[in-house]
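See below for the structure under consideration.
What you see is the complex with one protein chain gone and the rest in place.
Now for chain A:
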Amino acid sequence: MNDGMNQFLQVFFEETEEHLASLELLLLGLDLQQPDPEELNGIFRAAHSIKGSAGMFGFDDLTAVTHELETLLDRIRSGQLALQAEMVDLFLQARDVLMRLLDAHRQQRPDPDVPVSSTVARLRELLDAAPATGEEASFGFFDDAPGTPQAATDDDFGFFDEAPGAPAQAADDGFGFFDDAPGTPAPTVSEAPKAVAPPASPSTSPSTKPSAGEGESSSIRVSVEKIDSLINLVGELVITQAMLGQLGGALDPSLHERIHQALAQLEHNTRDLQESVMSIRMLPISFIFSRFPRLVRDTSARLGKQVELLLQGEHTELDKGVIERLSDPLTHIVRNSIDHGIELPEVRLAAGKPASGTLRLGAFHQGGSIVVQISDDGRGLDRARILAKAREKNLAVHDGMSDAEVWQLIFMPGFSTAEVVTDLSGRGVGMDVVKRNIQAMGGRIEIDSAAGLGTRISIRLPLTLAILDGLIVAVANTHYVIPLTYIVESLQPKAADIRGLGGEEGAVIRVRGEYLPLLSLHDLLGEAAPPLPAEQSIVVILEADGRPFALQVDDLVGQQQVVIKSLEQNFRRIEGIAGATIMGDGSVALILDVDALPGLAQQQGAALHELP
């Protein structure tokens, strides 16, 4: 297949995926007793669009399933057939079949296991319950279409290009069109895709509806690489600007007033540019939230539980990279909540709670980070059982541990308190992976839980993976960056507060009555110069994995936002170093991997003791 055709195919795959997503969303939001005609229209149009474009590309299996789907939906829409719960289930299954077919086509690897014919047959069964109408005409029409795929797809493009200013208007046109002519959904090639193209935006119910639909018609598709290279270039510009600023700062302001003004202007403009470029990568979190209604529905149905899902703050924007990597951990936590957290209806009723449990998914900004919360009103974590399990696994626990410390135990590898291992959760793999994934993004995860009342898991994430707020510290003339999220405080220690331990000088430091392990960045990084006496240096209190420790550095240089650069791109991973950044003077500073520092210190300690 040539490149041009490939490009259209790519568009087809992306659009079909969006249609399938909106189809699913609409199906889940459907009120069985009184289906909203607009929602039914939306579902119909999604199926219809897929059928149309699949026909153009000759994907007969997709066409076959969507044809039945469309026919059924049209009956329901025109009131000839009453909507039933089993239909929605079947429609959702058909959507999954379509998704699998789409994936198979995309990878050009046909999947013979996809139950196409059985799905078609079951859709037909439902259809046979009602009298037939002259629906075949539209199918026959699309069979003719594959000869002119390019023109038709171009029209699709044209539509999106024209629509940006007035998505609602365009969508209304679509409605009008279909309302007038329910029996003949596709009169001409060029109009059919036009009218059905934006199914998501208008017909969405406010409760579950993200802005994705509205954004769709007023947006263009750009590859992520292009945006990333733009972000890189702007990063370079920021560094160059900082260099100019430093050079300009050395000039006498009274003699070079205009240069100073211009530099100030440059700084302002660069910052604006950086902000707007960064915002391109930002997506609303509804991108992942939108998949949860289905997940909750399926999971709770399989477990015989009743769960109501509430979404909050789905317009909160965060970096695309963060969103992609957040999806798996969130899915895992939500499954866990339904499986372990929310009780069976009869148990809930016995406990005086409503039979249906509530699962809340929320996202909001707090300070410079994003907080994603998953809370349920289930049974809560069982402190005694977690402790018992921990003892069984020979973990160091005691009854005096705070709740927060106990809850952290569930993130230990291989830790599961589930009584029954189900196919959903309880295998004890997962929560540790969840935590690792979150930490890899520079995020943190916290648990609140109360027995009988529920559990709340909060994930705190940086806004973006590309920029980090850091504290610049100096060690023997070298600058290092400590991510601000890890820092509790920094202080100038008194000699009396620094104590030895086990024959090792300066091993611990007393901070407000607590003894913290004291690590020296000099030793950790193998600096040739010996560290300054502790009382002449600065100690930064850091927290990694919920455990605080003190890090001794020579000096604090300042706090600034730094652009994260990969060290591995041209080099390799270095233990204790998370990445690199470029400072205002063009030099490279390394970003510390705070989570790895205690481990590094332990290794070095062990190596020292092994020496004769």
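Assume a residue touches a chain if its C-beta (ideal position, glycine included) is under 8 Å from a C-beta of that chain, and two chains touch if they have at least 3 such contacts; residues count from 1.
Just so it is clear, contacts and distances are computed from a predicted model.
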Hidden subunit of the complex - UniProt protein name among "Adenylyl-sulfate reductase subunit alpha", "Chemotaxis protein CheW", "Amidohydrolase" or "Carbohydrate ABC transporter permease": "Chemotaxis protein CheW"
Residue of A:363, A:461 or A:580 touching the missing chain in the full complex: A:580
Residue among A:387, A:487 or A:589 touching the omitted chain: A:589
Touching residues on chain A - with respect to the absent chain: 232, 235-236, 239, 478, 524-527, 565-577, 580, 582, 586-590
